[in-house]
Structure formats: C-alpha cells, structure tokens
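Just dropping this structure here.
With one protein chain held back, the other chains of the complex are shown just where they sit.
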Amino acid sequence: MSTITLPAEDNTTDDPRRRAPLTMGGQTLTSITETVARIAERPRPPRAWYVAFAVSSTLTAALILAAIYLIAVGVGVWGNNVPVAWAFDIVNFVFWVGIGHAGTLISAILFLFRQRWRTSVNRFAEAMTIFAVICAGIFPAIHIGRVWFVYWLAPYVNQMAVWPNFRSPLLWDVFAVGTYATVSLLFWYLGMIPDLATLRDRATSRVRRIAYGIFALGWRGSGRQWHRYERAYMLLAGLATPLVLSVHSVVSFDFAVSVVPGWHTTIFPPYFVAGAIFSGFAMVVTLMVPARAFFGLKDLVTLRHLENMNKVILATGCMVGYAYSIEFFIAWYGGNPYEQFAFINRAFGPYTWAYWIMVTCNVVAPQAFWFKKVRTTPWMMVIVCILVNIGMWFERFVIVVTSLSRDYLPSAWEYYRPTAVDITMLLGSFGLFFTLFLLFCRYLPMVAMAEVKAVLPHHHAAGDWQTPAPAEPHANGESHQGIRYPDQVSEGH
Amino acid sequence: MMRPTATLRIHDDHVTLAALGARAFPLLAGIGLAALALAAVLGAVRGDGFSYFFHSYLTNYCFVLSIALGALFFVLIQHATRAGWSVAVRRISEILAANVSVLLVLFLPVLAPVLLGSHALYEWTSPAAVAGDHLLEHKSPYLNVPFFGIRCVFYFAVWWLITRFFLRRSVQQDHSGDASLTLSMERFSGPALLLFAVTVTFAAFDWLMSLEPRWFSTIYGIYYFSGAILAGVAAIVLAAAALQASGRLTMSVTAEHYHDLGKLLFGFVIFWGYIAFSQYMLIWYANIPEETVYYLARQTNGWAGVSLALAFGHLLVPFVGLLPRSMKRRKGVLAFWCVWLLVFHWLDMYWLVMPNYSPDAGPPFGLIDVALLVGLVCLYLASAVRVAGGEALVPIKDPRLGESLALENF
Partner (left out) sequence: MAEKEPTIADAPGGAVAALVAQFAGPDELVEAASQVRDAGYRYWDTHTPYPIHGMDRAMGIRPTVLPWMVLAGGVAGAAAALLMQWWMNAVDYPYIISGKPLFSLPAFIPVTFELIVLFSALTAFVGVLALNQLPQLWHPVFQSRRFARATSDGFFLSIEARDPKFEESRAAELLQSAGAVAIDVCRMPATGREVPTGVYWGVATLAILAILPPLGVAWYRSGAKKLPRIHPILDMDAQPKYRAQAFNPLFPGGMASRPAVPGTIAQGEMDENTALYLGKLGEQWVDEFPVPVSMEAVQRGRERFNIYCAPCHGLTGEGDGMVSQRATRRAEPNWVPPLSLHAEPVRVQPVGQLYNTVTNGIRTMPPYASQISVEDRWAIVLYVKALQRSQHATLDDVPEEMREKLR
C-alpha cells in the first residue's frame, strides 16, 4: 500500500493506480453524522439563509398573487395569443421538468453504474427533482384555463360518461409527470428513512423526536431490514432509470407528434432527455457550490464530486450541440421548404437574439469544461452552470415560441411579447423552488448519511465508542496537511 | 480491495492466442475469401446487374462494421468514465475495434461501383434520376459521388486513427506498465467520442439512409448507433466465451464480468427499443406522407413480418430473457442471448437495406446472403486474429486490472 501526499482539499488529481478518496478530512462514521445532522439540528441557520429565504418567499408570494389574479381574470393576462398559443407557460413547464431530471439520474442511473460518488450529492439532487416537478406542475395546470377542472384529466367515472383521450400526447404528459413525481417522492423518502432515524435518535427535544420519529417509521437499521431495503432501492433505481428517459421523451412528444415545422423531428426524444440532464446537473452544481460552503459540507461534497458533475454537463452539452446540428442539417437535407424556413427563422428571424443566447450558453459555454481548471474552480463552474441554465430556458423558448410565431399562415404571424404576469410567474416559480429548497436544507438531512457511510474506506466506528468524540466538521480543511489514499475507496469500478 | 488471489490469477492464466492464432488465421481468411467468391458468382448468375449482390453485401457489411464500431465505443466509454470493472475484457474490445484497414478494403465493393458509375445501390448516383427530381437536385450538393467518396475516406481515417491510438497505447502499457498511458487514453477518449458520434451518424446517413434519398429522419444516426453497441457488446461476450472455451482467460474473466456485460446488453436492448419506437411513433402519429413511405414499404408486401420479428426478437423477447440475474451470470446462457441478439441485429440491417431492393416482392433470402455473411465475418475475424497477434488478450499491466479481477456484483 503506497501513500502519496496531496495538497489539502484536493482529491481531483488522477492517478490510475489508486482511486481518489470520496470524502476528505479523514471522515469517520461519527463525523459524518455530526457534519450532516448538525445542520438540521442547529437552532439558527446562517444569516445568508434568512436573506435567501426572505427573497425567495417574497417571490413565491408574487407567484401566488399572479396565479390568483390569472385565475380570477383569465389566461388573457398572459401574453399568449394566436398564433403563439403556447408560450411562457409551456416553456417554464418544460424547463422545470428538465431541471427535475438530474435528481433521478444521480440517484438511479449512477447507482446502477456503481458511481459511488453519487452518495454525497444524491439526496440533494433528489430533493431538487421534487421541487422542480412541483414548479413544473403549476404551469400546465393553470394554462388549461379553468384550473378548477384540472381533475377532468384523470380517467374517473363521471356523469358525462366521457373518458379522456389517450391518443393525445398531452394526456401522456399527465401520466408521465404524475408517475415521475410519485416515483421520485417514493425514492427520495425511502432513501431518507435511515437518515430520519438518525435525526430521531439524536433529537434532544420531544417535538423533534416525535416529528422525525413518525417519518422514520420506527426504522431500526436491522440486518433483515437493510436486506430488503437494499433490494427495494435497487428495484426503484431500475424502474426510475427508464422512467427518467420516458418523462422528457413524452414531453418532447407534445411537440414532435405535431406537424409544426421545427417541432416534428424524430430526434426530439433523446435530444430532450440529454437537454434535461444537462440543465438539471447545471442546477445541481449551481446550488451545491454555495450550499457546501455555507453548511460546511466541503469534506463530504468535494471538488471531485463537482468535477464529475461538470463532466456530465460537458458530455450532455455536446449531445445537445449534436442534436442542434443534426436538426439543422436534416432541415436542409430533407428539402421541406417549411422546415427550412423554420430553422432559418430561428437563427435569423425576429427571435434571433433568443437563438444565439441559446447556442452560446448551451453549446459554447460548457466547452469551458474541457479545462480542468474550470471544472475544479467553484466560481468558474457556477458561472458556466448559470449560463447553461439560462441557455436551456431559452432553448425551450426558441422551440415553443419561434415555431409558433411564424407557422403555416403568414397572415397570422405575430411577435410574441410576455406580459408582466408572465415574467412574475417565471420569477415566482424560481422563488417557490428556492423556498422549498431552503426549507429542505434547514430541516432535512442534506447528504445521505447512511449511503456515504457505506462507501467510507475503513468501516470503523469512532475511536472510542463510550465517549463519542464529535469530530468538528472541517469547514475549510486547513488542518489537513496531507491525506492518505486508502486502497479500496473507489468512485466506481 | 485487491485480493491476493486476484493478482496471482493473472500470472497463471493463458492470455495470448499463441498457436491458435497461427492456425485460425489461414482457415478464417480462406473460408472468407471462398465465401465471397461464391457470393460473387451467385450474384452474377442472378443477372440483375449485381443489384441483389450489392444490397446484400451492404447489409452484411453494415452488420460487421457495427460490431467493430460497437466495440470501439465500448473502449472509449470505459476510458471516459475511468472504469475499472471492464479492464479484463477491454483488450478484446480493442482488438475487435481495430480492424479498420480490413473494413476499408471490404468497403470497396460498395464504394468502387459508386465511383465507377454503377447505380445499382444508390439512386442518387444516377444523373438521369436526379435530373428533374426536385428533391434529389436539392440534395445534390451533399449526395454526389465525389463528396461521398471524400466522406468515406474521412470516416475510415478517423476510425483508423482512434482504434490504432487506443490499441497501441494499451499494448504499450503491457510492456512498460506505465500508468500515465492510462491517463493519456482517458484524456483523448472525450474528443474521440465526439469524432465517433459525428462519423457514425454521417456514415449511417450516407450508406444506409441515402438508399432512400427522398426520406430523412434526424434520429437515424442514433438508431444505427444503438444497434451497433448491442452488436459490439454481444461480440465481446462471445469472444470472451470462445477464448475461455479454448482454455484462455479462464481465470481473468469471471461471471461478474459476464454479469456486467449482460446488464449493458439489457440496457441497450431497451435503448434500441426506445429509439426505434420514438422514430416509428413520431412518424406514425404525424402521418406525413413524405415520412410514412419508409414504414409503408416495411409493413406491406410481406415486410410486416420482418418488422414484427424485430419488435419481438430485438426488443420484447431479449428483454424478458435478459431480465433475470441468473441469465446474465451464466456464460452459456448469456452466449445464447448474444447469438440471438446478433441474429436480430443482422435482421435489423437487412430491414434497413433490403426493402429498397424488393419493395414489392417481399423479403428475399438466398444462399448468397449466407455466403456474404460468412465471408465478411470470417475475414473480419481473420483480421482480428492478426491484430491480436502474440499480444496479451488482457491488458496485463493496466493499473486497474486488479480492481477488475476482484470485481464483485452485489
């Protein structure tokens, strides 16, 4: 067993002879519990949390007010009008559903690929998935116009003796997003049960013990329980993997089954899925970087985790660029004048600004991740990831709005402009997302403790079991001069 | 943890082809050449200007090519993800991939007639067909003989460079044990994957999609890719199983590797189904005649049977078959499914190409197809045996070999 010394806080150096450690700062079982559980147990979160919460809850209030106004007055308060009958509502819906894809990808697909580094970030990403799906669900529900009839989408026995139309992709959406929300929630909750039990067992007040206790369901971490739990987790991962592909594919069907130029193209399903993962990972990195700094998680969510995610962003960014190029090529190659017009119109028509924002942010910006320096420097990656998020929002804008604004009937062509309500609801949905996210950071275990413990190099309990030595979370890791590379730690085989 | 037994295992193993290669090469090459000659005679006897021969040749060529490309993708993705589990079978895939020079030679029967002015295969090569056809005239800046030739050269050049780079580095490491070679392979795997994506897509467009020059589908490149991965991984499993049957690699490749390869197969069975369904459903639903002609030709005049056979044999049956854990861990059973998948992958290639030959008369099949399949596969394998030479069939000094040998699924 050889050891090499690395600078503190850096586990991004590649040495094929041994796997880099997944966690830094000589973590033990006790220190992991302490680091993670203390965040939820702390009586007061950092001041930045309050500031962020004030801003995001204000935006959420704005979203609620805008929604009430819209429901009371009608969808005419949005800028949607013929021919652009779908606009911000569907753009936001697709954007948020896309963001929601990272969580399941990290928890399910990386699990099946035995990417052990996922354990530090999966809880975080799964929570984001659920919040993003909540944000996504708001828009289609409202855009049907009479939101109080939204239950008509469900196939229930009714006095009208009619059934929903299962040959419509919009109904597929209901089932896909509904299933996705349910399965993501189950997956998230199932993964959290052992950690909730940890919080229950550490609780100092009766209220917390009962609250966490109820949700921990009486988990005892028993060998028989773990056996079935691991099976269930793997089964859910196996189910969630094709599910995550199907959800954004079904969203893409909303467009691609039509005959609208720029919407009907066979590459849409995989292209949407790649784009969804792309935007989702960018959002995870955008939030993970400040969260690990504020909550002292730098040793658990290391630079290597961020670098790996940035590589996924680079890969999916290239896939998105591939899809853009193939679409353009086939638009020409296909020889259909409407299709050609749609694409030239995208790039050089009235929405040319949106198109080039999209290309710059989605295709050019992530190329920076070819450089290790960018992949491993937090502020740089945050900039790239924010650009990617902007770009992916504009991608949906370009697809939805430019194709509709100039469709087959030139006399109906119209330049779509969002109204104040549109913009308020977009910002408000971010507010809702961050509000839920901040509450999650405050009250629930942000890192899957049990899973991180399972991939710790040395399965040893804390030094002395009788006097638990609460290891201080090494917020900055200055105290570590060097680390030893253990033999068996691996981020994946 | 690298078990002590794991490191010992590799030293006791037979890891080279040695004498087997010397025996197999002339046999394979001989059978291959004889079969191709037989096919050429059969093609000439038909008296249709070699039209059937060329179509069948393209079918079988694309089948063999997809094995090589699938194996190449396997190598690249393992490096890109710094995978450790697959090291024990990586050399096999490197060898299966690195036959580009033979594949180039074998491509000449497709390329040469196009360059020499035959229109048997591609309608757009005929000036008479192009003239007056609005769509073909529109596409002629892309679909023209010189540019077609240039693109072919480009694809083969890229594949040759990539496969050679990775095989050479890997073999070099066998001798030097230099870990930095792994790093350099990892570094180049990213750009190589980009090149791979572009070349495979456009090769599929050029060689297969342009058989129906008025039809188009943006997902076509991914469709060919998804089948190629399946073929590549299936070939890796079969190669490993065959080598083990000959007493080689008996200790380095274990049930755990088969299990993981089986999982990949299972995943790509679903992926192929997903891509095929996406293409079909979108065209079926939008119902635009310029697109539906493609499927119309494949569900009338006896072709519906082939299409259904693909839906069942390429997706549903192997899905159920590969689902249980035990199916993937038993070498013999997994080998059966690999053969099954290769058969249906061949049928997939047939389904892509042959409806253009006989849209009305139904699926043709004859001795010539068998002869061409045997000929191309044998020559490809002969080349693979040559490439393998006397080198190890496992990257014996790969720094992650220990991890791969100690692999355990849970």
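Letters A and B name the chains as they come in the text, with residue numbers starting at 1 for each one.
Just so it is clear, contacts are C-beta pairs under 8 Å (C-beta built on N, C-alpha and C of every residue); 3 or more make two chains touch, one makes a residue touch a chain.
The shown structure was predicted, so the numbers you read here are calculated from the model rather than taken from an experiment.
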Residue, one of A:50, A:163 or A:370, that touches the chain absent here
A:163
Hidden partner chain, touching residue among A:54, A:82, A:217 or A:344:
A:217
Of A:24, A:250 or A:342, the residue in touch with the unshown chain:
A:250
Tell me which of A:239, A:347 or A:383 is the one touching the absent chain.
A:239
Interface residues of subunit A (partner: the chain not displayed)
28-30, 33, 37, 71-72, 74, 146, 148, 155, 161-169, 171-172, 175-176, 178-179, 182-183, 186-187, 190, 193-194, 197-198, 200-202, 210, 213-214, 217-232, 235-236, 239-240, 242-243, 246, 250, 253, 449-451, 453-454, 459-462, 465, 468
List the subunit B residues touching the unshown chain?
277, 280-281, 284-285, 287, 410
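Just so we're on the same page, only the chains that are shown with their structure count from here on.
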Separation of the C-alpha centres, subunit A versus subunit B, in whole Å, is 35
Any idea which subunit A residues touch subunit B in the complex?
14-17, 19, 112-114, 242, 245, 249, 253, 256-259, 264-270, 314-315, 318, 322-323, 326-327, 330, 333-336, 370, 487-488, 490-493
Subunit A partner, complex, touching residues on subunit B are 1-2, 80-85, 134-135, 138-139, 142, 179, 182-183, 186, 190, 194, 197-198, 201, 205, 214, 216-222, 263, 270, 274-275, 278-279, 281-283, 285-286, 288, 290, 398-400, 403-404, 407
